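Just one protein chain is left out here, and the rest sit where they should.
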Amino acid sequence: MRRASIVAIVLAIGVLVGVVVTWRTPSSPASSASRGGQLVASIRSEPRSFNRLVARDQTVELLALLTQSRLVRVNRSTFETEPALAESWEVSPDGRVYTVHLRPGVTWSDGTPFTSADVLFTLDAVFAPGSGVVIASALTIEGAPITASAPDAQTVVFTYPAAFGPGIRLLDNLWILPRHKLEPALRAGAFAQAWNSKTPLSEIVGTGPFVVRDYQPGQRVVLERNPRYWRTSQEGSPLPYLDRIVLEIVPDQNAEILRLISGHVDLTQSELRPEDYLPVKRAADQGRLRLVDLGVGPDPDGFWFCLKPDAWRGDPRFAFVQRPEFRRAISHAVNRERFAETVFLGAAVPVWGPITPGNRPWFSPNVPRYPYDVARAQAMLSELGLEDRNGNGVREDSNGVEARFTIITVRGNSAMERGAGALRDELARVGIALDVAPLEFGAMIERLLTSRYEGIYYRPLASDLDPAINMDMWLSSGSAHFWHLGQKSPASEWERRIDGLMREQAATLDAARRRELFDEVQRIFAENLPVIYFVAPRFYYAHSTRVTGGSPSVLRPPLLWDADALSVTGPPSGTE
Amino acid sequence: MGGSGGLRWYVTRRLLFALLLVLLVSSAAMMLTRLAPGDLTAELALRATPEEIARTRARFGLDRGIASQWTAWAVHAVRLDFGDSFLYNRPVGELVARGALNSAALALAALLLATMVGIPLGILTGTRQTGVMANAVRAASLLCLSVPPLLTSLLFVWVAARTGWFPVGGMSSANASDLDWSAWMADVAWHLPLPALALALPIAATLERLQAQSMHEAVGQPFVVAALARGLSRRQLVLRHAWRASLRPVCGLYGLVIGALLSGSFAVEYVTSWPGLGRLTFDALRARDIYLVAGCATAGALFLAVGSFVSDLLLALADPRVREMEAA
Partner (left out) sequence: MIRAGRALLVLVALLALAAPVLAPNPPDVAFRDLSFAPPSRIHLTDPAGRMTRPHTYPLRLVSRLERRYEEDRSRPQPIRWFHRGRVATVTYEDAPLLLLGADGQGRDLFARLLYGARTSLALSMAATIGALIIGVAVGAIAGYAGGWADEALSRLADFILVLPAIYVVLALRAVMPLVLPDRTVFLLMTGIFAVVGWPFVARGVRAIVVSEKTREYAEAAQALGAGHVRVLWRHLLPASRGFLAVQATLLLPAFILAEATMSYIGLGFSERTPSWGTMLVDAANVATLGDVPWALAPAGAIFVVVLGVNLAVQGRPQILRTSSRSGL
């Protein structure tokens, strides 16, 4: 038995020594430019379909960016509209008819020529009832769908039901799908199931830079260069540069960061969490990663009370919640600098409305601001009749009803939970008590959609940077008017004004006039504060130094949206 | 005594009950998931119109009453048709089978590891209560029981990332599609140790503690003194006689351990990116994919029911007195 003890001890020491000796920080890769090579990226969830029109999650969007094309593309770095499958287009004077000339000589990845019939087919599929497409609302204007006709194989004529400000930008949402592969499924009513994860990969053709070559469920998706890709670089060499992209499915964000730092993965699809900044910075200092400041994110975290009177059912607290002065007082009470420091470790900027400086084309700095002023906040609350009458630190109204609310937020997102906690602490100082209840995502969304909540702290994501494509949030009757869903007619004067202004800016073709109108909308919003915004996070991103040529974007995915311009240098990533 | 007829009746009874149990549990899982707030259209919220959301719900039968949906499902389920997954648009049976297979590979490796480490160490600690080895083993066991599997797997991934000894997760390498069959098997085997170790440690600790306690009791029995007096060597005594007597509690738990391992551990599979049943169950639950949840619950219940049965079988084998009791 003693021999066994000695053996065991020696073994344990050996293991320890081995770990210490091999504890390495991987060396930075050598640099030597080359065409070809393989890029390894990580994604957090499985693709549930290869058909972008029937699903909206990030993985499906990423696959569409890699394997499909649209007629026009909005450059996510410069926000300019660029031609893609469409080479050029003309607009009629009234802005309702767009004549689009398709790029000649484009073929699908299986060699079938790309024609206007494919465009018409895709539009058919979008609006076909029962097809299961979920982006139909993105291609409707004032509730009416856009229509198209094809005078010949290289031309498509789009007719908008009304003049539309963003113009051809709307077609950035229309991913063109192959008619020869999907028409039978559409006729049979099985469009939504057509390109699921079981489809033989030879059936999935596209006009994008890559083609899906292999899909190992639960593990990875392997894409290879599409030799028939229509785009070429500035110098005329065919794109993409990369031979292969491997998308590893890594569900845990911690494991993902570890893979990024150790070089097993070249890039991820999301910005860094504030707490991951430090280990990534260390790796960047050692030359293994490149740390990129993407700028301010386009969506800030918002806090709002349910402003639907029916939801409160006579609760006396609604009497002061519905007053804009109450919300303005809250805006005054929060120290936005400290909020940024607590929640995002300082990597955030103060904002006063839903449009952040990250949305460069549309951000307006001329909105009413509510500087940090606790005395002012307290005075405003007192004016509303809210005083701490019993000395317990929480204000009550004249009937003794406390200003105490239950705020729900999403569990599992540390920045969100930190934010809710920080908000609670800030408001406790002025006598408003918040009880934070983090809920699972499905549970929170259900309460949001049925208006069964008092207040929410959450980050609603806009569908598009252009407000005209985001009408559902701004219009009082919109399905994304989240603080007061289900309005048949505008509930307040300012909402009526916003309705009018938004409709006008959507129908105006003059860009400057649109900006003017939307600036006014932002001003009215910030004045009435249905939703209170505090800070917008600054996004940091990191990728391997192997990767070059990309234009990082503040929208997800930060780098792979422009995958055909990426190239890798040096030895392959990972040691597997 | 019933003899072999009694045994056969006992086995049949247990099997029938196991099937009933599986049906009950998968129905309960499906209905409880349906009752939970939110459904699979949650991620479309605020980004699609109510009409689109309603149409999506109708497409998946979520506008039907819960009773009618269950009936439709049950009628198909008894024919082993578990419907299609909402999330992945593929038959549930296929998804669950693949996940179960992956989890089974991991479970087997973890079980082997845990048994080879836990049982012998338990025998050691059970017979020798003092000494550096015994105390070190006990301390190590208790430490393994004190740390959640989420943390151990993350720790292992972290160490693997730094030292490069093992792959940092996944079931196969990035170039797996290029490998031929035998090379692929070797690749998977190379990826197995990390998650298997994370999975095995708490189980090894549990087995060690159980074995130690029962061994400790077994060597206190009168027959041990008698055997010692008869001149039996200590080693023979321990390994031949005392161990057999000490197997009872271990056997009682072993089948359950097998069942639990086969249903997949969510934490380990999530952190080490192993595409197993635990991860599938969690994703299905989070997305409220009712049919997939039912499928996963069926598989999990089946494994656990079988595991419980195996436990009882092992118990009967190890302890003849129990066997008589069961057959009577």
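We call the chains A and B, going by the order they appear; numbering starts again at 1 in every chain.
Here is the rule we go by: contacts are C-beta pairs under 8 Å (C-beta built on N, C-alpha and C of every residue); 3 or more make two chains touch, one makes a residue touch a chain.
Since the model is a prediction, treat every value here as computed from it, not as a measurement.
S.K.: May I ask which residue of A:Cys306, A:Ala347 or A:Leu555 touches the chain that does not appear here?
M.R.: A:Ala347
S.K.: Where does chain B touch the missing chain, residue by residue?
M.R.: Looking at chain B, the ones touching the missing chain are residues 17, 21-22, 24-25, 28-29, 32-33, 35-37, 127-131, 138-139, 142-143, 145-148, 150-151, 154-155, 158, 206, 209-210, 213-214, 216-217, 219-220, 224-225, 228, 234-235, 248-249, 252-253, 256, 285, 293, 297, 300-301, 304-305, 308, 311, 315, 319, 321-322, 324-325, 328.
S.K.: Pick out the residues on chain A that sit against the missing chain.
M.R.: Touching the chain left out of view, chain A contributes residues 1-2, 254, 257-258, 261, 274-279, 281, 338, 341-342, 345-347, 406, 408, 411-412, 414, 417-418, 421, 425, 435-440, 443.
FYI, only the chains that are shown with their structure count from here on.
S.K.: Taking each chain's centre as the mean of its CA atoms, how far is chain A from chain B in angstrom?
M.R.: Here the centre of chain B sits 37 Å away from the centre of chain A.
S.K.: Where on chain B does chain A make contact in their complex?
M.R.: 36-39, 42-50, 52, 55-56, 59, 84, 87-90, 94-95, 98-99, 102, 124, 128, 131-133, 154, 157-159, 161-165, 167-177, 270-273, 275, 279-280, 283, 286-288
S.K.: Taking the touch rule as given, give the residues of chain A at its contact with chain B in the complex, in rising order.
M.R.: Interface residues on chain A, with respect to chain B: 1, 4-5, 8, 18-19, 22-26, 38, 40, 45-46, 48-49, 56-57, 130, 132, 134, 136-137, 192-193, 196-198, 213-214, 216-220, 222, 246, 248-252, 254-255, 258-259, 261-262, 264, 440-449, 460-461, 463, 472-473, 479-480, 482, 574-576.
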